[in-house]
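Only one protein chain is missing from this complex, and each of the others stays in its spot.
Right after this comes chain A.
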Amino acid sequence: MKYVDSTQVQKKMGSRLMANNLAKTLFFLSTLFGLLVLVVLIYRVLKDGLPWIDIDFLMNRLSTDPERAGIWGAITGTLWLMVVVAPVTMLLGIGTAIYLEEYATKGRISSFIKTNISNLAGVPSVVFGILGLTVFARTLDLGSVVLAGGLTMALLVLPVVVVASQEAIRAVPQFLREASYGMGATKWQTIKNVVLPAALPGILTGVILALSRAIGETAPLVVIGIPALLIPIPDGIFDKFTILPVQIYYWTIDSALVAEYANLAAATIVILLLVLFVMNSIAILIRNKFQKRY
């Protein structure tokens, strides 16, 4: 007498296979849904925006006249913003990660800090905008300039860099640290010569992803008070500025007044998506190139 009765198994085989196929179809449809939405979105943006993109659109200043308006101001504004965000997040983010992973004694306090850094990543960006407005723009009296916006954005994306750097540092094999300590190296010498070079690809990936998030954020800068129509091109970190997503936001709002503004917004979206696509590709390339060599 066998426990597994083959006639019983045969009887149920049909419904089992059906359930399997049903599950497969359902999961395929969920995937398809996301893909379809993305395709529709990109199609619409390209249809509205592509005809408006030319060298004048990229190199012109902002204007109320849709035929003459360009996004050179928003592009330079974005670059200046990066000049502030990149060094600040890298210094603070990598520094924090090194401290937490290498120096801090593992215990309640360090795990409390780690949990809160993860929580910080979940704070809505508009809240960071309010922080930036009260601290940098008003209390420090910077006004709505690149420096104030950059510091706000840096705080916003800091958790991303901290968490990515922590993971990269943790992935460095312990035996490399032991080899260095075994020769009388101090902790800092070991970090500088062994841990950081090995963790660098992971850290860079995190930094690039953080920067691409900063490029795409709108809310905090709107709260800080970026002007809706800024004609001059920013020249440094103490100038007023605008960035691509904020420009998209204002043009979309004003498209009720001038219909062509919607096309300008779509054209700007194409440029923004292109920039983000390139940055994310670089991050993926770095990750793949330096993956696991031990």
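FYI, a contact is a pair of C-beta atoms (placed from the backbone, for glycine too) under 8 Å apart; a residue touches a chain by one contact, two chains touch by 3 or more; residues count from 1.
Rule of thumb we're sticking to: contacts and distances are computed from a predicted model.
Participant: Which name from "Phosphate transport ATP-binding protein PstB", "ABC-type quaternary amine transporter", "YibE/F family protein" or "Stressosome protein rsbRA-like protein" does UniProt give the chain that's left off?
Facilitator: "Phosphate transport ATP-binding protein PstB"
Participant: Among the options A:V135, A:L176 or A:A228, which residue touches the chain absent from this view?
Facilitator: Residue touching the chain left out of view: A:L176.
Participant: If I consider the whole complex, including the chain that's not displayed, which of A:S63, A:T134 or A:N193 touches that chain?
Facilitator: Spelled out, the listed residue whose C-beta touches the missing chain is A:N193.
Participant: Which of A:K47, A:R68 or A:K106 sits in contact with the chain that's absent?
Facilitator: The single option touching the absent chain is A:K106.
Participant: What does the interface between chain A and the hidden chain look like in terms of residue numbers?
Facilitator: Output for chain A: 105-106, 173-186, 189, 193-194, 197-198, 293-294.
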